[in-house]
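All protein chains of the complex are present and in place, except for one that has been dropped.
Coming up: subunit A.
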Amino acid sequence: MARDRNPADLVGADPGPPFEITFDGSAVTALPGQSVAAALWGAGILAWRTTRNGGRPRGAFCGIGQCYDCLATVNGEPNRRACLVPARPGDTVTTQEGHGHAGLAV
């Protein structure tokens, strides 16, 4: 019985119709209201960036927009924080390699 429990049942979720986004070309199902990171986690995907020096895989770490480890390329735009960006039907998410600071002061 315990095996059947899941977050959606716990809160009695009745989401709007699911939709598709793609991650590195493969279809991923997202629910309305989910961030890009949540949609990827929902599909069992935990990494969508590689580091600049070591080429190591990374994904969401802090979950609240503060660590910038979850940077993804969304619809061609790099450096989007996947834990904050809402997933939209048809979004194309691609693994971000290295990182460019894109004219930002940090």
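Here are a few things to note about the model shown:
Convention: a residue touches a chain if its C-beta (ideal position, glycine included) is under 8 Å from a C-beta of that chain, and two chains touch if they have at least 3 such contacts; residues count from 1.
Note that in this section contacts and distances are computed from a predicted model.
The listed options are "Xanthine dehydrogenase subunit D", "Probable septum site-determining protein MinC", "ABC-2 type transport system permease protein" or "FAD-binding protein", and the UniProt record of the chain not shown names that protein "FAD-binding protein".
Contact between subunit A and the absent chain runs through residues 2-16, 31-35, 37-39, 41-42, 46-47, 51-54, 56-69, 71, 77, 79-81, 83-86, 99-106.
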